[in-house]
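For this depiction, one protein chain was excluded, whereas all remaining protein chains were kept in their positions.
Take a look at chain A:
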Amino acid sequence: MFKKDVAIAGKTNVKSSVQRKIRERILETYPLLEPHIDTLMHKSEKGQMESISIRLSDRSLPFYIIKYTPKDSDGEPIKGTSKIEPLFYETKDHLIPHLKLVHKYPDCFYRLRVDRGAIRFVLSGATLMAPGLTSEGGRLPSEDFEGEDERFGDVDLERGLVVVVEAEGKENACLVGALKVGTAKLREEKKGPAIEDGWHYVGDGLWKLPLD
């Protein structure tokens, strides 16, 4: 979705009541983030949420970031060191985490894996297709996993769920987006696009967006 460089249409502070709502939505969609949510929003460091309106060719969508000033050992904010971290962006139906957030808390999302051959296509902005997930190097949820692979889960995922896609032989995720087809069906058909709504990959326009 962000294959081309994105333009910023405007930036606004998010009211605290709206922040609360977003927080609730985050917890609803990603319950595993619960223990991290306060760190994430930098509550102790007076994190201020901002919404960047991102202009795409046919619409614009909000992208939430958090601005905060880290504190030193005495609890005093250090001047001039304020930082900005990306959080989530919002498409029509989903609240999708920015990949930098995913890299920080990889355990909090549903995960799949693609084989090595698919990485270069993913990184050049192609739609993720089913064979990349169903082949030997790919991983879909399965009951047969042992050890390391257990993190890919054993319950089939419904269509429309937001999943993080890792890559064979790589530590960090390379793609995030909503499933177009449920994983059970994917395994059965082994054909067609797997993720097609609002996806975001490392190195795309959203990734490269300068935040300050």
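The definition used in the following text is that a contact is a pair of C-beta atoms (placed from the backbone, for glycine too) under 8 Å apart; a residue touches a chain by one contact, two chains touch by 3 or more; residues count from 1.
Definition applied: contacts and distances are computed from a predicted model.
Of "DNA replication complex GINS protein PSF3", "Translation machinery-associated protein 22", "DNA-directed DNA polymerase" or "Alkylglycerone-phosphate synthase", only "Translation machinery-associated protein 22" is the UniProt protein name of the chain excluded from the display. When the missing chain is restored to the complex, the residue among A:K3, A:R23, A:R55 or A:R116 that touches it is A:R116. In the complete complex, the hidden chain is touched by one of A:R23, A:K71, A:H103 or A:R159, namely A:H103. Only one of A:G153, A:G177 or A:G198 touches the chain withheld from this view, namely A:G153.
Within the entire complex, the positions of chain A that touch the omitted partner chain are 32, 34-36, 39, 100, 103-108, 110-111, 115-117, 119-120, 123, 137, 150-155, 167-172, 174, 202-203, 207-208, 210.
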